[in-house]
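The complex appears here minus one protein chain, its other protein chains still in place.
Up next, subunit A:
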Amino acid sequence: MPRLANDGDDHNTQAHSSPSTPQSPETTIERSKLEVPRPPLPPRPTNLSTLRSRPSTSYQEHGSKDGLLSGTTTAVTTTDVNTYTTNDGSRKLHTSIGSRSPSSSTLKRGVIGSPRLSDTGDSSSLRSYVPQLETREEVSSLFGDHITEEDDEGNSRPSQDVFSSQFEADAIDIDFDKEFDSIPEVDEDGNNEELAHSLWRSKSKHFMILSAAGKPIYTRHGSDAVISGYIGIIQTIISFYQSSGTSLRSFSSAGARFVILSQANLFLVAISRILESDSQLRLQLEALYMQILSTLTLPNLTHIFSVRPSSDLRRPLQGTEVLLSSLADSFTRGSPSTLLSALESLKLRKSHRDIINNTLLKSRVDELLYGLIVAGGRLVSVVRPKKHSLHPGDLQLIFNMLFEAEGVKAGGGESWIPLCLPGFNPKGYLYMFVSFLSLKNNNIRQAAAEEEIPKEDAVAIILISANKESFESMRSVKNYLVHELGRSRSLATIQNAIQAGRPLPTDIIPGTVLRHFLFKSKANVQFFMPSFTSYETPRLRRRLLSVYHELHASVHTKHASVKVHHSVSASHAALAWVTPMFELYCVAGPSTGRNALAHSANKVVQWVQKEEERIFLIGGAVF
C-alpha cells in the first residue's frame, strides 16, 4: 500500500525551517559598502520622435478619447471587490515586495545558498531527507487522511480565489497564435477603432502600469488610444477606494480577474481570463515592479515623482518595454519558476559541478561580487561571497533579460550592463558583464553572431561587480574561465548536459503514470521538472501550467505543516504535496487512481533524494 511520507518528525521540521526564519540573510548585507552613486536623473521628455522609429510594444502619443468604454464600469460592483485598509500610503520596498502573500514571502526569504545553508556544507541537505524517508513506513499514512479533504476543497478557499471548480483549469485556452499579436494603431479618423478595441478585448491577459497620477506607463497590448479609456476607469476606481481610506486589491468584471498592486507612485494592474489566484497574479505584478526598479532604482523612481507627480515615466524606461513584455509573456505562457519562486539548475554530476565551482572560485578577483554560469536559464554554477545571497527574483530579471528578451544576446558581443538588483539592494546599481559562449562541436569560443543560439542552448557567463570600472577585470575573469573550463572539459560536459535535455518522467520512474511534475526544494530555492515532451504546444503547456497554478493555490490555502491536495478533471488527475522541506506537484492521466499517484509521488521524492546533488546546485562556490 503506497503511502506518502510523513514529515511530522520534529527533528526534520527544525532542520529545514531555516529558509523561512524571519531573520533573512540579506539583512546582514553591508549595503553602504556597495552603494554606488546615483546617476543623474533622466531628463524631462523633450520629444518622443525616437519612439516612433522603432516598432514598439508600447505607446504612441495620441490624444485620449472619451467615452470609449462606457460599459466596463457597470460590471464592477462593490460586492465582489476586496479591499483592505492600509495604515499609510508610503510603503517601503521592503514591505511592498514579497511581504503580502504567502507565496511572495518565499521570494523575499528564499535566497539561493543563504550563508547559513552553505555553512553546513554540501551533503547536509542530502542527508536531511533521509530520516524522513526512513521513518515513513512507521508513520501513519497522512495521505489517507488528507485525501478526504478533496470533497470539500471548494469551501476551504478564500472567496477571492478564482478557482471555483476543479474542472476549470481545463476550460482555459489561450489562442497563442493571436495572443501576442500587436494591435493596429487607431488611425486618424478612427476607422479601425472598433477593431482595435475588439482585438484588445480578445486578449486573455493584460498587464498595465500607470502612475499614481493616472499617466499610462506601460501596457502589454494596445496603444494609448486604445487603453486610455481603460486606464481612466481603473484609476477612477482605485482613487475612489483610496479616498475612503482603503486600497483596492482585486475585483472581477466581465469574466476577468483584476488584480492591482499599489506601490508608492505606481499602480500595476493584471487582468486575466485564465485561472490564476490573486496571489499568483500579484507575484507577477511584483516581478514587473522589480523590473522597473532594476532599471531605475528605488531612490530614482521616488525622486522622479517627488519632483513632479505627473512625470511621464515612459521616457526613463524607454527601451525596457521589451523586458517588461517578455516577462509578461512568460507569465501568460506559464512559468514554473515564477509560480514556485524558485530556479532551475542544469543537471550535472556532482564531481563535474565541483570542478566548475572550484574554477569559478579560482577565477575570482576582488571586484567580483557574483559570478554565474547559466545554460538556457538553468543554473550551472554560482560563485558568491559568504555574506551575500542571491535572490530568485533578481535572477529571474537577469534570466529574462538574457534568455527571453533578444537584445543582449543579439548584440553579438560582450555586454556591460548597469542594473539594480532590488532583492540585493533596491538603492543602487551593480554592473553586469555578460558573455555568451558557443559550445557547438566542443569547439569552445565566443559565439559568432551569424549563429542563432537557440534559447535552451545559450550558455552565458555572468559576472557582477559593484564597480562600474571593472569591465576589463571581469573580462579577464571570463577569459580565464573559458580557458580553464575548456581545459577541464567542463564546457563539453555542460554542452552534453544541455543536449541530453530534461529526462522524461518514465526515465526517472520506469513505467510511471506521471506525465509531468514539479519538485521544489525549499531549502535550495530550486525546482526540478522533467521534460515537457507530452506538452509540446504552447496551448498544452499552458493547460498543464494552469493545473499547477490551481494545485498550488489550493494546497496553499491549507493550514498544516504537511498539506496534500488531490484533484481530478476530464483531462488529468493531479496531486500536490507540500511539506516543510519540499513542494511536489504531479500530473497524470484522468483515470489515474489516488494510490497510483501517491505511489509515483513517493517515487519522485525517493529519486530526488538520490539525485539531489545533481539536480540542484547546493551551496555553490562560496568565498
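Everything that follows uses one rule, which is that contacts are C-beta pairs under 8 Å (C-beta built on N, C-alpha and C of every residue); 3 or more make two chains touch, one makes a residue touch a chain; residues count from 1.
Keep in mind that, in the parts below, contacts and distances are computed from a predicted model.
Student: Tell me the UniProt name of the left-out chain, picking from "Multifunctional methyltransferase subunit TRM112-like protein", "GTPase Ypt5", "Ras-related protein Rab-2A" or "Actin- protein 4".
Tutor: Spelling it out: the chain absent from the display is recorded in UniProt as "GTPase Ypt5".
Student: With respect to the chain omitted from the figure, which of A:F176, A:F305 or A:W416 is a touching residue?
Tutor: Result: among the candidates, A:W416 touches the missing chain.
Student: Please pick, from A:T295, A:T512 or A:S546, the residue that touches the omitted chain in the full complex.
Tutor: Checking each option in A:T295, A:T512 or A:S546, the one touching the absent chain turns out to be A:T295.
Student: Out of A:E188, A:D366, A:E469 or A:E536, which touches the unshown chain?
Tutor: In the full complex, the listed residue that touches the missing chain is A:E469.
Student: Out of A:Y480, A:F532 or A:W607, which touches the unshown chain?
Tutor: A:Y480
Student: Contact with the hidden chain only, please: which subunit A residues?
Tutor: Against the missing chain, subunit A presents residues 39-40, 42-43, 47, 49-50, 53-55, 295-296, 315-316, 318-320, 322, 401, 405-408, 410-419, 432, 444-446, 448-450, 468-469, 471-472, 475-477, 479-480, 482-483, 486.
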